[in-house]
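Selected chains from the complex are presented in situ; the others are not included.
By letter and in written order, the chains are A and B; residue numbering begins at 1 in each of them.
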């Protein structure tokens, strides 16, 4: 992982600030001959789009993607396909209202990247959070759409929010179909109702709330990943922790495994009709850094945004003590918007793992 | 991160299997002129050494490190110093009793890497876990000793176990001095007593227990790390997840942040005598991927080892259903041995971040 690139063979480099002319990514290492056009990528960007409920910010960006390179179509190809050369995708920023940034440029918002950015770089594009804005995740989602072509349709990636604030879902009530019926990607109908009330209160109070996101990949064959520092779970951890506001990552039983005994935690094996069958999945589909053939299960903890109406104490660039209060639009729970991003990161890590596996086996 | 290498400018490549002739590492990118000799590295290896209490395996390895390259001494140097060339370190395996491996070579131990390794590679050195053995961590600890020279004495790295099985420490009772007085690296005297009883029972029952390890770095200046995919917390997540049996990583408030409100989670700032002073550290010393100057705080969840006396159900390489039971020595709680390893990984990530910061700022 380089600073603005992730992946090893399926490599994604993103660029762009919140209030610049555009943002985008270059996907290098995509194999040739895969179907890819703007409509396919747009589908995933639309799923990510903010402004779809009162629980996510009302910024109205069309987020229309342009594919600038790496694809080709003639009468010999099956529609537009990848060529094996770098795929450059761009999304223009259309919602750059001219604004007064005098406050934000000098006052460090607690919990934000303002202070460490200034400490490091001395100069920063403070408009809308600049490079640390969640806008950057649009580029990841576009890359994730390409990654899905690489891993193919046999691998199914899905995501859900499993906790908002202190309220967890009931795992017994899990129903994937529910995730598209509420504005929270919540797989538990009952929890979704509670969250609605909870987040309405949060929003009205000018406060915000943390969340836990869970993403799963089904259909991953056994054998992807590698031991030691190329572990599939290590790659997943780095990928998920790179999402804005992420503060924790776990695989399978995760932190819960700390409380288990060896017998409880061991994923026992029997023979099934199609080979080995596991009796549980505490390992979350990865053992010794290599996929086992079970579902890959990852959870990410997303902190509550610090952009709140409540006044918090801070300092200015010049060392003056001040009170800070975020006006205008903001998300009461940024974790909700993290679901399509975490799915995209999972897709990218798997695409990379698939290609690396090919390159490892000779 | 390559498969057996971690770090970008401070790069550590480890090699070796549990029952091979030796294991070791090559540390590339260490700056010149730093004091380094075998005694310094040995100190850290000795702290890691198993066989020091009844709670860790009784394998008696001296783990004597040899530095084979990258250091030099003459009458102009202040003792033996690094030269800027690769530092090769080797630890010979002396405890390779000839043994009957016929069971382990065919039976997949649940929760172990046996099955996915075979699925991937077709061939594996099954003796003692081969490459997936915790023996590999000796090489990391040696590399960590070099990393400490790179980051210097102003940065203090410490670690502790904060949970064993379901039993957490009382954070109010935290005392670093306690960590060296009990065999658990436990910072809470009361918890240590409870753990002793709990682990004795676990051991007698032939079972095992998970744990949570916490490591901290004090004195890290603001500005290390980088946004997006070079985040300091992303690097930490990958590094910690690469530790054997790790299933989760969190920074600062971590998963706990999901339950907090924006006000509770925001790390407010005031001016102190030496610049900015934070009123809390929920960010764990990292915001937007960049260090804030506060303590860097990382926790790792370690699952209970699946090497237990209790019989578990499994299958053989040839698809036969069998019962598996681990005989002989084993750790009731491998998390204890993870403390010096997690400290070493933290040191390595910081050494790399320091050098990368230099290389970023021009």
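Here is the rule we go by: contacts are C-beta pairs under 8 Å (C-beta built on N, C-alpha and C of every residue); 3 or more make two chains touch, one makes a residue touch a chain.
Here the structure is a predicted model, which is why all the values come from computation and not from measurement.
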Inquiry  = Counting all identical protein chains, and not just the 2 shown, how many does the complete complex contain?
reply    = 4
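Keep in mind that, in the parts below, only the chains that are shown with their structure count from here on.
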Message = On a C-alpha centroid basis, what's the spacing between subunit A and subunit B, in Å?
response = 27
Remark   = Residue positions on subunit A within touch of subunit B in the complex are 1-6, 8, 14, 108, 110-113, 115-117, 119-120, 131-132, 136, 163-166, 202, 207-212, 222-231, 233-242, 246-271, 275-276, 279, 282-284, 286-293, 301-308, 310, 312-315, 319-321, 335, 357, 360-361
